[in-house]
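As you look at this complex, bear in mind that one protein chain is not there, while each of the others sits in place.
Letters A, B and C mark the chains as written, and numbering starts fresh at 1 in each.
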Amino acid sequence: MSRFRRKRFVSDRLWDALLPVVAVIAALVVGAGILLLQGANPLEAYRAMFGGAFGNKNGLADTLVKSVPLMLVGLGIAIAFRGGVINIGAEGQLIVGALLTTYFGVQFGAHFPGAIAILLGLLAGMLMGAIWGAIPGVLKAQLGVNEILSTIMMNQIAIQVGFYLLRGPMIDPAELAAGTNIPHSARLPKSMDMPRFTDLAKMLGLPGKAQDLGLHGYAADVYGVLVEPTRLHSGFILAVIVSILVYILLWRTTIGYRIRAVGLNPHASRYAGMNVKSTMVLSMTLSGAFAGLAGAVEILGLHHRMFEPTSVSAGFGFSGIVAALFGKLHPLGIIPSSILFGGLLVGGDKMQRAMQIPQVLTVAILGLVVLFVVSTDYFVRKRQNRRVSVEESPGEGAVPGPTPPLSPPEANA
Amino acid sequence: MMTEQHLLPSGLPRIERVQMQGIVKRFPGVLANDRIDFDVGAGEIHALLGENGAGKSTLMKVLYGLYQPDEGQVLLDGKPIEVHSPTDSIDYGISMIHQHFMLVQNITVAENVALGLRSTREPRLDLDVVSARIRELSAKYGLQVDPQAVISKLAVGERQRVEIIKALYRGAALLILDEPTAVLTPQEVEDVFVIFRQMAAEGHALIFISHKLDEIFALTDRVTVLRDGRVVGTRLTSEVTKKELANMMVGREVSLERYRPPVEVGEARLRLHHVNAVNEDNHPILKEVSFEVRSGEIVGVAGVSGNGQKPLAECIAGLQRVQSGQLYLEGRELTNLSPAAMFKAGLSYIPEERMHDGVIKDFSVAENMILQDYIHPPFSRGIFLNFRYIAEHAQKLISDFNVKTPSRETPVKNLSGGNIQKLILARELARRPRLLIAAQPTRGVDIGATEYIHAQLLEQRGQGLATLLISEDLDEIKALSDRIIVLFNGEIMGIVDNDEVTVQELGLMMAGERRAPVI
Amino acid sequence: MQKKSWILVVTLILTLLLAACGGQKSTPAEPGTAPEQATAVPAATVAPSAPAPAETVRVAVVMPSTITDMAWSQAIYDALVRVQQDMGGEGAMEIAYTENMWNVTDAASAIRDYAADGYGLVIAHGTQYGTSLFEIAPDFPDTSFAWGTAVDTGKDQGIDNVFAYEARAEQGGFVNGVLAARLSRSGVLGVVGPVEAGDAKLYIDGFVAGAEYADPNVKVNVSYTGSFGDTALAAEAANTHIQAGADVLTGSAQQVVGAIGVAKEKGVLWMGTQSDQSSLAPDIAVASQVYDWVPTIKDMLAKHAAGEFGGTVYSLTLANGGLQMVFADGLNAAAVAAARVAEEQIIDGTIDVMAIISGEAAPAAKGVFEYPEIQPVRIALVLPSTITDLAWSQSIYDSLVDLQKHYGEDVIDLAYTENMWNVTDAASAVRDYAADGYNLVIAHGAQYGTSLFEIAPDFPETSFAWGTSTDTGEAEGVSNVFAYEPRADQGGYVSGVLAAQLTKSGVIGVVGPVDAGDAKLHVDGFVAGVHAVNPDIKVNISFTGSFGDTALAAEAATTHINAGADVLTGSAQQVVGAIGVAKEKGVPWLGIQADQSPLAPDSVVATDLYDWRPTLLTMIRSQQAGEYGGKVLQLTLANGGQTMIYNDNLPADAVAAAKAAEQGIIDGSIEIVVEPR
Partner (left out) sequence: MTHELTLAAILLGIIHSGIRLATPYLYAAVGETFAQRSGVLNLGVEGIMLMGAFFGFLTVFRTGNLWLGLAAAAGAGVLMGLIMSVVSITFQAEQGISGIGLYMFGLGMSNLLFKSMLGTVEGVQGFSELRFCVTDSFCLADVPVLGDIFFSHSLLTYGAFLLVPLAAWVLNKTTWGLKIRSVGQNPEAADSLGVNVAGVRYAAVTLGAALAGIAGASLSISLLNIYQENMTNGMGFIAVALVYFGSWRPYGVLVGALLFSVVNALQLWVQVLNLNIPSDVAVMMPYVLTILALALPFRRQLQPAALTKPFSRGES
């Protein structure tokens, strides 16, 4: 009996790991139908998609670049969800973070040595994002305003604040001089550009070309991503480090313990003497801080200036949720899930260009992928519940459910 | 009116006999029901007795269609039936009153009753018709229930009555009662027993699940004892003794008597001075409550559920604002301090709703062991948790308090109710409290665990702990308390010495009769 | 169900075949379609009323086909009726006509009869009538005769009482040709001509010249039926053209009703001449050169009254209003704009159609859009919204498609990525295109700049373009980026002037997206334009705070109307909502960027159309000359980057004022002063 069970256990694990892949394939099969209707060859399209995202140097670089904001926003989302609050406001938090980073950079960035200016810029973004996240947190804790509602509204407010600043106080003086009135800021000082991978490689003295190391084929591409000029910047390293830090925060510290406790059961947490309200505010604040950090990294690593708010946030507030949930709300899971989801997004785009099929088709297919992947979660959960080695019959609390819940019981309403 | 003359007042045909034959139900890793035979007939009340996890609920869920048996069959009047869902069982005339109320909180009694029934005015609701019938049933069975009342405003006892009304309303020929008295006062228990007997007399068949031996003797005709998923035996209630049943159930000798050794009572640990509190609607929920609990003393708080026990505990724990009055712990005034401050001051609290308020189900056993103290050394160093110490601590408590768990990393949701309660008790006592509030410490806990918990409480008493024991189980109050406070409507009806009061006297006080306080 | 539809289809086909065969066998049913029969029919004359008073002018016309031929004959008859109305009705002028005079002999007798009957002016409305006319005219010295199409008054034969008149049909033909070439997707045009002579030939020659002028690659298939009234054959000819790939047809003479029927059935466009044929098939008869004989006739009558009975040669031209171009609503505005430009240039003499036809003159250059020689080029476009946004993205895409159509796909390879509001994605698209070997990669959004400056240095031989912007990245050492910028304030100013002319309430509403960039420029210019006309006019400005909030834009438009506005303008793709409101409420809308008139042809009264072609060609040619960037290009009215399109339904003085403003901006006499807001 026990041998039989152990065998099942192993194959189950494998099956669990494979299921999302199966789901993606299933979604792509359905998507293939749509592609066929559009007169495109699905096989070619998908080759373009995956090849585009992972198959060559630029694709890989694009995917990693895209994964940075996904990862940082996703971390914020994960903290909020773990803390029992739903943060749909990452979009706005990212925008205000980017705004303050930009403001700091343009106004004061040149007065500091580069590294310090970058650090301060990142902190500025985090701070602003944290404030923007704290507002719905406080509103929820003190006045019982549902955070889904307030964060959706705060997103719009952030966009308008951005426009207001960018066409007035923060507009690039050059735009005013040229009379074009384009709502973007001046460029941040070059000293504040987060180093690109190629710069880091130079600093480390790595050979600048894959051929120098005798690498060919895909290995050359992978090495090329690291050393050759691409847009890949050190924000990626930062994001990975931050993911690990968030993991430590959530699972190794008292703060994380409290956040998770409140998120899983605010009642018990209150009975245990935790301040549920302040913890919710804390979760939202941290969540906003990471979204703000995402904004800061986008500015310092990629854009080097602030422009149309929605173009900077670029839907990361929402795709970050998907990345976070694909990563099972686990900071270390979010690293691969951001890269994979980022790859899907990048690959979708590349497919559009390679095949000249409408970009919206890739949006539809991505939607299908999301739907299929979340659906198969069901089977994974089902098996996990079966796997739990219960010595006694399921107690009163043994009803299976997703962990942790997206929407916790209302603690304040 | 026709229905009045019929054997079943609802007009439904009676179920002469339900037989469950060779029922096997497996859960992964567990054989919950192992070839169980069970039967009940019209006019009979058949008790199903067993400890938690013995398979009683599983068996009944199979009968009610919530679970599908892996083997075996159910015969209704000799004919095999297939019950796939509650819809089927309701069609067959089977109703079930669950251990946990199956009531929708924010709607009225009438709506809860009407749920799932066809209206006489489809698609519109016919709540007036339903209400009239509810009143009819209330009158007939003496069940005081206001059809317009919203469930969330009802006391536990009233909710239980709603559950019974629901079953009666559906005219259940067979009624499954899963620990229906767990939350009722003695008087209420007596009241519902009257109803159950009346139903049996009318030709209903009743299955009564309980682990309270007194009730089984008071109510039932036959009793089947389950242990570890198997039938230990079926006896006529009149032909068996309490001790015999207890032994069958636990599988060993159990002592049902508690011995309260005399202890030297020390200084006052907790003192309440004219404490008042209001709820969110600004209605008073505690009125001028004053009493004290001394070292080495267990003070029982008796009362019908919803008469201020919970606010009292929460006021002391800092979870409920004290509107006026003072609260002293070891002489220091600590009125309206935060829960964290109260815990720091030496309070331990076993909350009433342990799954809801006492543990975090998705946390591991070890994590649940540090729920209050995670922030203090040695559980943490700076902001970092000290995992090694946490693990040691958990391991020690698991073995000290005999918590049955696969490992300290197992999520608490996979533990049984009794073990969860032991875990909470372990956690609270390990904090070396100055004062312990134990609210319903053994509700829903099997005899073995109850025995253990009671022993622990008494042992702590012996070591000088001041304990405020809040329970709706008068037997428990009587068994453990030195003094007893009776709450009614947020007021103290009297504070009496346990040795000088009878259950009947307590019952009267619980119903609102005041007694001069005896300090 | 299926059976039924089959039966229906078969019946339809049979009916059509029968109709076609019947036509060919010339069953003498309809006068207009059966010329031979017409001879037998006694000339239908309008019974002369009682002896006319001396002031009553009596005019007779003899025509080869019927007054309802939708062509040659109808054109003159309609004109006569209008002159009659103008002169005061039947009491002042009497009209007699004889139709279906295919037989010249019969016509001659009709002419003589009319002259004898005392008609003051007898019009012989057919080239074929000339010889007869010159025989008759001397017999009636006090009668004026008119002959068309002709330029010979018989003066050298000593005749002095014959007017000659002609229509410069090649002019309208040229305009139609320009339009047809622009509207055609297939690049094949079909012409259904009657006989290769006279008016018809002129028209057709003009059409071919115009089409080739607009697009040298266009193929014009010309077929003549050899008859003026062979409707069935014309229909067959039309069918043939369509089978040969034509998607725009034209033709002349009364026979064309057959061809129009085919065009309608097949859904290809039709361009008419002589008479307005749009009533036949409003959906597909999209353009007509309409002959307006009214001034000619009036002048003849005036001369006749003054005792001058002939000797003048009249010519219907675009310049003198004798030819009028009527375009249907809802046509591609760029095409219409091109046609209008051609029309203007014919009028002002920049284009001499005859010279072009005869190959003597190359098209003139001034202000005309030219397609210079270019080498094959691969262009990629990265767009923030979609190519159908009716605004920013669509405007440049349409221009590129136009270029591609002109030069052919082998010369211009066009790729685009739309909906790139995510700048990171846009950047990766830009890089992909560059890496893929595209020569010119256009990042069509202000937000793309920084990314572009990072990518551009990696592809030194690729040209990049960034707009809206005035920064080519020179400061950052980038040398292969063009910056471009539409001076939206210019078109805005002209629109403002126009709006000020149009408003009666003195309130004008602006529905903007976000008060920045292009939109702000447009609004600033607009306000300046309005206030240049009348500082008291209130311009209410509202911004929706978003580029795509269609519903809010609609509501903003409603709010403006409620606040008294009776002219509206606005920008970004959101405005389709506002245009809907304008349409519903009957308020004129002034568009910008792309042509929005298909949505509401009557409401979109003017458009500041962004024509990216000059800018694009500058970039292409610069790139091909080895200069990969560094230029800041502006779209202005002067350089043709912006074109103002005015709807026909606008009052002439308003358009005139707007055109004056256009001119002022072009020559620099108007300076746009931005008011603080």
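Methods note: a contact is a pair of C-beta atoms (placed from the backbone, for glycine too) under 8 Å apart; a residue touches a chain by one contact, two chains touch by 3 or more.
As the structure is a prediction and not an experimental result, all values here were calculated from the model.
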Tell me the shown chains the invisible chain touches, ordered by label.
A, B, C
Given B:24, B:125 or B:430, the residue that touches the chain left out of view is B:125
Contact residue for the chain not shown (choose from C:576, C:655 or C:670)
C:576
If I consider the whole complex, including the chain that's not displayed, which of B:13, B:28, B:284 or B:462 touches that chain?
B:28
Residues on subunit C facing the left-out chain by the touch rule are 386, 388-390, 505-507, 509, 512, 514-515, 534, 536-538, 540-546, 548-552, 554-556, 558-560, 562-565, 573-574, 576-577, 579-580, 583-584, 598-600
So that we can see where the missing chain sits, which residues of subunit B does it touch?
27-28, 64, 66-68, 85-87, 89-90, 96, 98, 101-107, 111-112, 114-119, 122-125, 166
Residues from subunit A at the interface with the omitted partner, ascending
34, 38, 86, 88, 139, 143-146, 148-150, 152-154, 156-157, 160-161, 163-164, 167-168, 318, 321-322, 325, 358, 360-371, 374-378, 381-382, 385-386, 394, 398-402, 405-407, 409-410, 413
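The criterion applied here is as follows: only the chains that are shown with their structure count from here on.
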Inter-chain centre distance, subunit A versus subunit B - centres from mean C-alpha coordinates, in Å
46
Taking the mean of the C-alpha atoms as each chain's centre, how many Å separate subunit A from subunit C?
53
So which stretches of subunit A touch two or more other chains?
none
Subunit B-facing residues of subunit A, complex:
252-255, 257-258, 260-261, 264-265, 267-275, 386-398, 403-404
Touching residues (chain side subunit A, partner subunit C) in the complex:
52, 58, 62, 65-66, 69, 156, 159-160, 163, 166-167, 171, 174-175, 178-184, 187, 229, 231, 298, 302-305, 307-308, 310-312, 314-315, 345-346, 349-350, 352-353, 356, 358-360
Subunit A-touching residues of subunit B, taken from the complex the two chains share:
27-30, 32, 53, 55, 58, 100, 317-319, 338-343, 349, 351, 353, 355-363, 367, 370-372, 374-375, 380, 383-385, 387, 404, 406, 412-417, 419-420, 444
